[in-house]
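Input: a single structure, listed below in structure tokens.
Of the protein chains in this complex, one is absent; all others appear in place.
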Amino acid sequence: MHPDHYRHTELPPSTEYELYFGPNHPGIEGNYALKARLAGDTVVALEADGGYLHRGFEKLMEQRLWIQNIALVPRICVPDPVPMEETYARAVETLGGLEVPERAQWLRMLVLEMSRLTAHLFYFGGHAATVGLYTNMFWGVSDRDRLLDCFEQLTGARVYHMYITPGGVRRDTPPGFLDSLSEVLDYVEGRLPKFDDLFFDNAVLVRRATGTGTMDQAFAIDYGVTGPNLRATGLAHDLRRDYPYLKYAEVEFDVITETAGDAYARTLVRRGEVIESLRILRQVIDKLRSVPGPIRCPLPNPLAWRIPAGDAYTRTESSKGELAYYIVSDGSAKPWRVHVRGPSQMHAVQTLEALCVGARIEDVAQIMFSLDACPPEVDR
Amino acid sequence: MPDYPIYRDPPEQCRTPDAEERSLWGRTLERIADHCRARSLFVLHYCTGCGAIELPPSMTSRFDLERVGMQPMVTPRQADLLLITGYLSVKTLKRVILTYEQMQGPKYVMGFGSCTINGGMYWNSYATVKRLDQYLPVDMYIAGCMPRPEAIQQAFLQLMEKIDSGRAQNWKEYYRRYDHYLGEQQALFGEQFHTPTDVIGEARHYSLFGPETLGEHTAKLAKYDLYHPGQGAVDALEVKR
Amino acid sequence: MSGSLFRPLKALGTLFEAPITLPMAPRPAAERYRGFHLNDHNKCIGCGTCSRICDNAAIRMVHDPELRADPVKGIRAERPAIDYGRCCWCALCVDACPTGSLSLSREYIHISENLDTFFFVPDEQGMHGFGFEHGWDKGDDNDLLAHQRQPMAEVGTEERLGDMREIVLGFDPQAALVEASRCIQCGLCHDACPTHMHAPEYIRAVWEGDFDEAVRQIYRTMPFGSVCGRVCTHRCESACSLHHRGDPIAIRWLKRYALDQLSPERVGQIASEGRTREKSGRRIAIIGSGPAGLTTAYDLAREGHTVVVYEAQTEPGGMMRYGIPEYRLPRDKLDQDIDIIRAQGVEIRTGIRVGEQVTLEGLATEYDAVVVAIGLHQGRSTRIPGSDHPAVMRAVDLLRTVWSGADFEVPRSATVIGGGNVAMDAARTLARLQRRCFGEVQVHLCALEAEEGMLADREEIHEAREEGIRINPSRGPRRCMVEEGQLTGLETVACLSIFDDTGRFHPRYDEEDARTHPAELIVEAVGQMADIALLPKSIVEQLEWERGRLKVDNDGATALPWLWAAGDMVEGPDVVHAVAAGHRVASSIHRSLQNNRGLTT
Partner (left out) sequence: MSKSLPTPLEGVFRRVPGVRWRQQAERHLRVELSEAENLPALLALLKGEAGYRHLSAISCVDWPDADEFELVYHLDSYTTQVLISAHIRLPAAPGRYVSVSGLYRPAGFFERDIHEMFGVQFEGALDLRPFILTEWGGPPPMRKSFDTEGYVRDHYQWVDYGPEWLAELEKRGGGIVE
């Protein structure tokens, strides 16, 4: 604007004022907006504004063949795309009565846990940045990149893998993959003490995150909070253990809980989950070395593939919580209806709005990141 | 095997540097400025779509774009480069236009991936824009869905080269042909669409006012007293169709 | 909890570690990276499956007239062009490519301000001509197409030898559904089919369970669906894009399946759809009631013309009735097809031999146009010594005798000369008759060609062997052995080569390697010709001939403006070619009649 045209702003006669966060704001995870009413630097009320990433996925999926949708689903949640593929594929398998071969199930668990690791590492970086710990962000992002290299070897792409397909997976492991993945896992494990030094035990984080965005268990359940955020309030609920899918019943892992329910507890739960994911991955790698077999059940020609009429609701424990797909088929070559229930739909709107009330303005970003809210999952 | 006329390495199809009536002194200064601009590009920190997920790796240690003088910048006024990282929903496009207009010239726009070129995955989605260049002048596109950090790196290097050689002048088109761009924006957002930025005044300020700056679409702005107190950016945002 | 102020300082230790920053040069991508497309143009057949599987409508086929197009082999002069303003690099196009020509490279950088550069036709050199390595390729584990054909149930060898029952049982509903679902709708079969049947459409209809629609699609170009669904030479299947990496779709069996699902009445109703009710007042005579003659009749009758078909035999059908064995084509199915043609208003006068009861000149005056479609009912002879013996028959005569139900004395032993499908028909028919009369089979078959070069279908050879027929490849007939007036056998010599260096028929024999095949009956199946005795000399002189064959233009028109010819006598023996010719002749006649051309005087 030309300086001649600057206008003076008259504030209403009140101690409260409104502030727009985002969609273009470094404290916002992704392309998302918040409208805050503030008194001083304390949030009095907060209103979420989504839809900036709305692409109409649910409508688009109705326009495409069952197989074509495998390309669409991972794009619903960018930082953690694999659970999207898994949940969609499992819903189609439930409807179509497809039996996933054993090796494919292990392979799926492999990518699911790898994806959880990348998402959590990314989360460490993101959360750290909101409290000003940029070194940690650099670490989180570059360690995640090592796993993305593994993804590239296995699936041919860094971020959008499109690896899981109804009935199995698209390709088997390339030669030497399991060894190079093991190396990366060892590397990640070796990095954890360094993360402890720099991040989890850092006075800056501990003091700023403790008591920030606190919720108790009753609140969490009331607001539909799931996943690590729910476990940070002391409820040991994990779909991998309570509604086991794939081969999760056959691996050993612990459900990590914390009781404080604040931003720091949520971070600690994720730290514990990184360790559990590493544990699961090592078991999966062992299995993959011995379990032979096909990686996909026989499927018809993808252009003429109909799924029997019916409906299915499948759920997966993603890095952010309970991810569910409700799919209705009318017996034709395309889905009749796909409803995506992302965990962030609960975390990024009502929960975030409630938790920010009373928080200070500089903590809004931290609360959002500590909930690991993923806006594209809200907008679809 | 037939010899296909496959695209190999096309000649750069850029406009000639904008040096019409400038003095030698002015042109020299501009060259020096371009040389410097190319080496300190500030990228606006705005994640418009999926492609943004490859920006943290590009910007941090592993692919480290700081070594070529690039850095994320949180405010549009201090940013040089607007990245459209993938699809743009109509809702976001409106904010992108506001943001773009707030950036100071010279400014550059880079389109990431298929979605900015021809709609990409969302080619039949009611919610996303199909062609970015309809609404903003674009300097460079990167192929990919999404482009890898290396591709982003190369794109930035190419953009720097383009700026350095004085060929990155597309941003001037927005002022010269404002009426065209405004028309496209109005077609999408409705006749009443306008932004609080005084693009026309800026065009005069930058000496970029041309025969196509004003036209039938800008004429529609006349009825809004844009610079009257009490009416501004926020209200403009909330104008509904 | 308060955390530590000093532990974070440990991170300063990284100052002494090697940096993880990568050089600015792009890294090579992973071995199965999904980068820009590559396409091997020598392998690509232009089927367009990639463009149909693409979720983003990012692939468009471009036609290049300079590319090789070969409909019979299933190759189109089209190649995919990729729009990188749409592509999402999911590689479904690679996984679905039936030939494996398409793959993704490890090249991933393309930056430009020119939108046009984002649309290109990939070849083996990659997007920028650097010849990047292959990334995501067609492996064994990522093929999305169903390559295995559904097995076709057949009657076992023992049961089928006992009588003339049909060998192929037809698909059951599940098998038909699965087989139909394999089709990728490329349409190469449509291009390859002589009569351009709408196979993708009817296969899709079978998959959808809409048999009315399937039959409708079949009848668009094929009035002999039940016949062709059984005995067609199925050029469509050789062109099917799935044959590159697996079995082609059983297009022929699916056609048969679709027609078998509906009652003959319903098929008749569908076939009659769109028929003109108005009479044109024009009259056309057709000589011969084989597939060519009846197809012409069907088309013309539907256009409202009065059509009369003259057939020398007692029943219509030509070679379909008197040549093709019943175990391949049950006669009730043939009757069904012919009844539907009759229902269009075609009158068939059987037992009338043109040149005897009526004359061609007579027809010419009585009708507006005449079509000769008399087929190839005269067998050729080997002319070896002894071939004039009464127990040496031509295959066409043998088959006609058997299938017309005339008296025939079954020989205890027989030898067939020839390696084509007619020879197989003769041998297998004899085998059945022997089995019925004597309980055992003693049939020899001597073909000039080596096993691989035999002209018969592979499955015919296979089934003939199953039925106990002794097949002797590379045997040239030398003489028929006659003792005391009785035929006793055929003497053959080994055939070393059939054609000379210039490609002419000139067999060479090893006279030392002679063998005798016992035969009370010798059947010659070495080719057929048209019986043109019906054509009066005056007309023969007005027509043009080429190497003994009647010369016609593409539409089957002869040098005489009122006379057309179609079918085997013009094109050589094949039902579907005859049908195609019938369509061409019919539309040519219809056009001529509309233009008032081609009237007889």
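Per-chain residue numbering starts at 1, and chain names A, B and C are given in the order in which the chains are listed.
One rule holds for everything that comes next: contacts are C-beta pairs under 8 Å (C-beta built on N, C-alpha and C of every residue); 3 or more make two chains touch, one makes a residue touch a chain.
None of the values given here were measured: they were computed from a predicted structure.
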Not-displayed chain touches, in the whole complex, chains A, B, C
Filtering A:21, A:223 or A:305 for touch with the omitted chain leaves A:223
Among B:45, B:62, B:94 or B:217, contact with the omitted chain is made only by B:94
Per the whole complex, from C:119, C:136 or C:202 the residue touching the absent chain is C:119
Missing-chain contacts on chain C, rising order, are 48, 60-66, 77-78, 81, 83, 85, 115-121
Chain A residues touching the chain left out here are 48-51, 54, 56, 58-60, 63, 94, 221-224, 226, 235, 237, 242-243, 311-313, 315, 322, 324, 326, 328, 336-337, 339, 341, 345-346, 349-350, 379
Interface residues of chain B toward the undisplayed chain are 4-7, 90-91, 94, 117-119, 123-127, 129-131, 134, 188-190, 240-241
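Convention: only the chains that are shown with their structure count from here on.
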Chain B to chain C, mean C-alpha position gap in Å, rounds to 58
Whole-angstrom distance, CA centroid of chain A to CA centroid of chain B, is 31
So, in whole Å, the Cα centroid of chain A is separated from that of chain C by 55
Residues of chain A that touch two or more other chains sit at 71-72, 142, 160
Where chain C touches two or more other chains simultaneously, the residues are 20, 29, 55-56, 88-89
Chain C partner, complex, touching residues on chain B are 1-2, 4, 6-10, 12-14, 61-64, 67-68, 114, 117-121, 123-124, 133, 138-145, 147-148, 150-151, 153-155, 157-158, 170
Note: in the complex, chain A contacts chain C through residues 64-65, 67-72, 135, 142, 149, 152-153, 155-157, 160, 162, 170-172, 174, 194, 196-199, 201-207, 210, 264, 295-296, 298-305
Within their complex, chain C touches chain A through residues 1-5, 7-8, 10-11, 20, 29-34, 49, 52-53, 55-56, 88-92, 95-96, 104, 135-136, 139, 141-142, 144-146, 178, 180-185, 204, 207
